[in-house]
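Below: one structure in structure tokens.
Removed from the display is one protein chain of the complex; every other protein chain stays in position.
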Amino acid sequence: MSGNPSITSAGGTTTDQRRRTKLRLNASMVIGAVLILLIVALALVSFVWTPYDPSAVDPVARLQSSSTEHLLGTDKFGRDTLTWIMYGARITLMVGIVAVGIAVLIGTPIGIIAAVFAQYPWGVWLSAVIMRANDILLAFPALLLAIVFAAVFSPGTGPAMVAVGIAAIPGFARVARSGTMQVLGSEYVRAAKASNRSAPAIAIVHVLPNIASMVIVQASVAFAISVLAEAGLSFLGLGTQAPVPSWGRMLQESQQFLSTQPELALWPGLFIALAVLGFNLFGDGLRDRFDPKMEARGNV
Amino acid sequence: MKTPRVGSWMAALAASSLILSGCSAGASDSGEEAKKDSMTIAFTAEPVNLDFTSTSGVAIPEALMENVYESLVRVDGEGEIQPGLAQDWDVSKDRKTYTFHLQKGVKFSNGADLTSEDVKFSYERVQDEWKNALKSKMDIVDSIETPDDLTVEIALKKPSNTWLFNMTSLVGAVFDTEGTDDLANEAIGTGPFAIEKFTRGQSIDFAARDDYWGEKPAVKNVQFKYFQDAVSASNALKSGEIDVVSNLQAPELAGEFQGKEYQIISGTTNGEVVLSMNNAQGIFKDKKAREAVMHAIDRKAVLDTAWAGYGELIGSMVPPTDPYYEDLTGVWDFDPQKAKDLIRDAGIEGETFAFTVPNLPYAKAISEIVSAQLEEVGLKADIETQEFPAVWLDKTFTEHKFDMSVINHAEPRDILTVFSNDYYIGYDDSKIKKIAEKADTGTEKEYVSGMKEIAKTITEDAASDFLFLFPNLVIAKSDVAGIPANRVSDAFRIADLSWN
Amino acid sequence: MITYVANRAIQFVLALIVASVVVFALMSLLPGNAAQVALGTNATPEAVAALEAQYGLDQPPLIRYFNWVVGMLTGNFGTSYVTGAAITPVIVGSVQVTGILVIAAIILAIIIAVPLGTFAALEQRNWIGVTISALSQIGIAVPNFLAAIILVIVFSLTLGWFPSQGWMAPVEGLGGFLSRLVLPVVSLALVQAAILTRYVRSAVLDVMREDYIRTARAKGLTRTKALFVHGLRNAAIPVITVAGVQLATLLVGAVIIEQIFVIPGIGSALVRAVANRDLVTVQGVVMVLVFLVLIINLIVDVLVPVVDPRIRNAS
Partner (left out) sequence: MSENLLEVRDLTITPAGAEAPVLHDVSLSLSPGERVGLIGESGSGKSLTAQAVMGLLPEELRSDGTVSLQGFAGNILEAKEKTLARMRSDLASMVFQEPMSALNPLMRIGDQIAEVLRIHGDVARRDIPGRVLDLLTSVHMPAPESARYAYPHQMSGGQRQRVMLAIALANSPRLLICDEPTTALDVTVQKHMLELITERVSAVQAGLLFITHDLAVVAEVCERVIVMYAGRIVETGSVKQIFTDPQHEYTRGLLASSDLEATDAHRKLFSLKTARSYAGPIDEAEPAAATGPVVADEPGDVRVPTDVREPVPTSAGEAHEAVHSPPLIDVSGVSKHFRSGGLLLRRRSPVRALDDISFSVASGQRLGIVGESGSGKSTILNILSGLDRPTSGHVRVGDIRVESASSSALRTLREDLQIVFQDPFASLDPRMRVEDIVSEPLIARGMARDERLSRVQEMLLAVDLDTKAMRRYPHQFSGGQRQRISIARALVTRPQILVADEPVSALDVSVRAQVLNLLTDLVDDYALTLLFVSHDLGVVKHLCSDVIVMKDGHIVESGSTEDIYAHPREDYTRSLIAATPSLAGALASAP
């Protein structure tokens, strides 16, 4: 007598209710997608055309606010801020995606393996070891990783991204592990076992699709945190280095002009917010879209 | 657009947190009357410990020299040598023996009296136990005699014009014979101040000594407070929590202190900001390539954009406060076209070179504009930022793995050390070695003319591009007096500070 | 409950040992060493070699590792050969400072996030709920150093309510201590509050769908009252775990705020020690950090069964 409202002949009500919720869910996904496309477009166009050459220095036109020839004004070297925002889009997208990529591709499998091992008597302590190692990684300050990588490979976007990515692994391992435990407890996995499917096959065919929505939410939050972490690292001189444009560094270097020329901080800060907002909304939309539990209840 | 939204949200939160804070004690809680005999000065580089005999760097002598430790002689703002612990001194005819007559009634902060024995002990210790490489300045000393408690005779191996000036630096500091067992944590000197509290990474509190032999300092309690972030330092000055910002690391902020309540002092230091090129190997081994760089760089534009115009253009490795200063800015004029021709002749059109940049504010700013200017003339800079001091010292300074770098050489009169063969720049000093030898042992006049010739040769060899002299950019409240305008010696002298 | 505590303790010790090996290995990777840093730009190779001997850097790594571990076990992290001072007081001092800062920030974040998140869940259909969750989305995007600077400009420079930097221990003066605590805590708490609000909102949304909330309304409680009396405690469990993780990451994450407000916290101590290649201090600081984070995890693991009797009986 579970809640499935369909009785063979009275199908009418359920389909339009599901269509309505699907429409509303897409609102947040659409807005998110638009924001992301805006930023990706900025990055792509910057390969082809930018109002000025990013390294073109014009000392005379230093620290101008927005004007006809410089839409968003110029920085302390007289470089065009709009050009830098477009170039910066590349770095920020790369940082976000690579860092989250590392965390997802390493963290999620660790989580799944830990959960699968926990099923077998011999695997329980192995799963505990994996999760404790995960705790140590969580305990390890991302900052220290960033410093060591910067020192070993010379500071830049690369080491910063990798450090931020590694620091995000524990989060994904935890989400993947709890999600997998839930899926492994379900009857459809019991059915799969009863029809001779091997553990790895079950993990790929049944576990991955069903924990995808949880991982997506974690990824959207992790994207925000990674972009900000890179901006923070540039504060300590560890993130993207001069003269490579990055929103984080623009933000950090605008700090000196906040009371005299606030828009130097305004534009990078705004675009970071848009990027983060975009990925969060897109993540929420995706999660609700794929999560049948949410659909059956029809609320957002 | 963004700030107001954040602002309104902040206001709401701040209101709630205001209640949380209950009794906010207002901006600066140091009341009006306490202001008169205390002063807080902001610095950037904080001392790791108090022992400059084994740890080098600007921070320790900046705090201790002339405040806690004193030398026999000191140097004033114009580079003139003045009496210190030595009332007066006379030099033998062959200029090899110096006889110093010590001040009377001088006491160390641990109560011990200053005797010639302390001076002999201190200077011999420089030769045997010091780790700091500056100890080489004492190598020329042959023997030290103490005929009586107040007289010290120092015999040199050969006459030297530079030795007496060197004694004004930290090498000349006089220690108490019993005061050197825990130099890292305890500084026992004859100076006007003693260290009341040293909280690592935060601050040093100096308290004036009432048993000081010389003129008592006007301000009794002085605190050196260390700020990692230049903006925090300038904000602290604006809100009145500190009184002086010594050497502001973010010159653009100086603009905000134009008002009458503040004073901006832009003096000189011994720090030459050098665009060093690897003369021993790589692309800049060829003199033509170096000459091209000298013509390609517009030093005025670099100063204006990287350091907001503060600081002086100098053509050589010599600051104006040195006796052998000569304005050589004209030797290499800004001529991009000539630079392009030179580059074509040298056959390095469009080549990429390794530009290692320490992650210091001035260096990063300079690297952005220099790489842009060099790109104009066809030289592509592959910038590698290196963590300073550790990685830059290891890769660039020790292993010489660089084509071009940029650093501020802050040590006084360091032209000969920086342009010696085995130094990281790798300049072939065969031409200037003999001249330096003759200058040092010659008369005063010979010394000055010899050093001038050395400076000219180095500049003409285009060994490095001397961008500008690092400014001594001090910002303080208008009623603070006695701030040293130029930083000629290692010290930041606080004895002359006063409120008027 | 005893087996639970026993095996947690064993995992704790194992984690510390592994962490110490990882830290030591990482440090030996770092190019440049303390001797070079100490002697700076006028160092000569002989002077560097002599100082390395004095610092004991020339000993084989295994011996250095054991000396360090033995030192740590006896509670003293040794003396730093770079600063010449004992390390333990430096670490203890800076941990206290960051501890106060970070715990106050998390508490403020919870005070902000729980009502906002609950309200956003309750009013999720009308514009209030939507604005709150939009604000929390944007809140996540505000880097804490930007928030800090704006707070300083508004509340310190223009309004003059709070000092713009500095740290005063509570014992030295409560007024000074509190007034220097407000701005750093608020800048740290903003982003954490935004993240926590999202988790509280989804936890409350889940709880609102539970049957016992419907029972509570059937008992005669209004919707909001049912949520507050029955819902919030059940929603507390996911919130506790998230707050625990945030507390752990903030321990070092607060370094930027520490630098802007010139607060001698554990993060700044770590950055300074690494810059000076003061490896013994770095290793000491990181071991304390790992120890603190494991303690936080343990507290969260102990707190959850306290709130939820079902888990209490199971273990």
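Just so it is clear, A, B and C label the chains in written order, and each chain counts residues from 1 on its own.
The rule is short, and it goes like this: contacts are C-beta pairs under 8 Å (C-beta built on N, C-alpha and C of every residue); 3 or more make two chains touch, one makes a residue touch a chain.
Remember, it's a predicted structure, so these values are computed and weren't measured experimentally.
Contacts of the undisplayed chain with the visible chains, over the whole complex, involve A, C.
Only one of C:Pro60, C:Gly75 or C:Pro309 touches the absent chain when the whole complex is considered: C:Pro309.
Annotation: of A:Arg62, A:Arg197 or A:Arg289, A:Arg197 touches the absent chain (contact as defined above). When the missing chain is restored to the complex, the residue among C:Gln59, C:Asn76, C:Thr158 or C:Thr215 that touches it is C:Thr215. Panel shows chain C; residues 3-4, 6-7, 125, 210-212, 214-223, 225, 229-230, 233-234, 307-310, 313, 315 of it touch the chain omitted from the view. Panel shows chain A; residues 1-10, 12-13, 16-17, 20, 124-125, 128, 186-188, 190-198, 201, 205-206, 209-210, 290, 292, 295-296, 298-299 of it touch the chain omitted from the view.
Following the convention adopted for this analysis, only the chains that are shown with their structure count from here on.
In terms of inter-chain touching, the protein chains here all touch one another pairwise. The chain with its Cα centre farthest from the Cα centre of chain B is A. Two chain pairs, B-C and A-C, are compared here, and B-C has more C-beta pairs in contact (counted per touch definition above).
The chain closest to the protein's centre is C, with centres computed as averages of CA atoms.
Chain centres here are Cα means. That of chain A falls 45 Å from that of chain B.
Each of residues 147, 151, 255, 258-259, 269, 273 in chain A touches at least two other chains. Chain C has residues 30-32, 138, 142, 149-150, 157, 259 in contact with two or more other chains. Within the complex formed with chain C, the residues of chain A that make contact are 128, 132-133, 135-136, 138-145, 147-148, 151-152, 171, 221, 224-225, 228, 231-232, 235-236, 248, 251-252, 255, 258-259, 265, 269, 272-277, 280-281, 297, 299-300. The touching residues of chain C, counted against chain B in their complex, run 30-33, 36-44, 47-48, 50-51, 54, 82-85, 90, 108, 112, 135, 138-139, 142, 147, 149-152, 154-157, 160-167, 173-176, 178-179, 181-182, 185-186, 189-190, 259-262, 264, 268-269, 272, 275-278.
Contact residues on chain B toward chain C in their complex (touch as defined above): 3, 5-7, 9-11, 13-14, 17-18, 20-29, 46, 48-49, 51, 54-57, 131-134, 136, 182, 184-185, 199-202, 225, 227-229, 231-232, 235-236, 238-239, 241, 387, 389-391, 393-395, 397-398, 407, 409, 411, 414, 417.
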